[in-house]
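Right, chain A next:
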Amino acid sequence: MTNMTSVNDRSLVVLILELQGESFAIETRHVHEILDPVPITAVPGADHAVDGLINVRGRVVPLADLRLIFGMPPEDEGRDARIVVIEVEIDGDATTIGIRADKVNEVTELAASSLESTPRIGLRWEPEFITCIGKRNGTFVAVLDMGRIFSRLVNRTQGITPASTSCAA
Partner candidate 1 sequence: MSGTDPTLIYRQEAAELLEQLEQALLDLEHAPGDADLINTAFRALHTIKGSGAMFGFDAVAAFTHHVETAFDRVRKGEVAASTSLIAVTLAAKDHIRRQIEQPDSASEAEGAAILDGLQAALVAQSDSTPVPAAAVTWRLRFRLPLDAVAMGTNPLLLLDELRALGPCIVVADTSAIPPIEGLDPTACHVGWEVTLTTGQPRSAIEQVFLFVLDDMQLDLEQVAGHASEPRPAAVAAAVASVRAEPSSARTTGSIRVPAERLDDLMDQVGELVIAQSRLKQIAGASRDIQVKAISEDIERLALELRDTTMGARLVPIGQLFGRFRRLVHDLSRELGKEVALVLSGEDTELDKTLIERLADPMIHLIRNAVDHGVELPGQRETAGKPRQGRIALAASHLGHEVLITISDDGAGLDRARIQQRAEEQGLLVPGAKPTDSELFQLIMQPGFSTASEVTSVSGRGVGMDVVRRAIDSLRGNIDIASQPGQGSQITLRLPLTLAIIDGLLVRVGDGRYVIPLSAIEECVELSANEDGRSRGHSFLNIRGSLVPFIRLREAFDTRTQPDPFQKVVIVSSGEQRVGLVVDQVIGDHQTVIKSLSKLHADVAAFSGATILGDGTVALILEVAHLVEQGKQHDDTRQAAE
Partner candidate 2 sequence: MSKTILSVDDSASVLQMVKLTLTGGGYSVVQATNGADGLARARGGGIDMVLTDLNMPVMNGLTMIRELRKLPQCTGLPIIFLTTESAANMKQEAKAAGATGWITKPFQQDQLLAVVRKVLGA
């Protein structure tokens, strides 16, 4: 399912962002807006990758750190840090999520001809998280599969075990 050759039929409009010096692409159809950093409320007990909440014009939105999802060591944010607010489908429900980015570069179109399926091996990142690879300015950039990334996160944090049930709901 990861290697979707159908992706090559059309070009993708993406937002390029940087995490720890690496560039990634997010399809703009997911992106709602880009914010300057705002105060973050910590959520004790949450998975470290999503341990914050922010206020986006009156809505309470979870804040995710993709660096932690990808296993990168977290570093302090520089002046260029932004929050990209996206909307993805998790288990059929539309969910709004904020994503930290060290830098947001541009919106660009990845030509259909440059899109390739994700190779199964030889990739630094979990192939499941990547829809496909595109070419931009001579280098390769991974297009992230946001839906799958966050569905995995949700299912990982909510495994049902007998011990986790208790009388109080």
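Here are a few things to note about the model shown:
Operating definition for what follows: contacts are C-beta pairs under 8 Å (C-beta built on N, C-alpha and C of every residue); 3 or more make two chains touch, one makes a residue touch a chain; residues count from 1.
How were these picked? Simply put, all candidates are chains of the complex that A comes from, given by their letters.
Bear in mind that the values here come from a model prediction, so they are computed numbers and not experimental data.
Interface remark: chain A makes contact in this complex with candidate 1 (options 1 or 2, touch as defined above). The touching residues of chain A, counted against candidate 1 in their complex, run 39, 41-47, 50, 53-55, 58-62, 64, 90-91, 93, 95-97, 150, 153-154, 157-158, 160, 162, 165-169.
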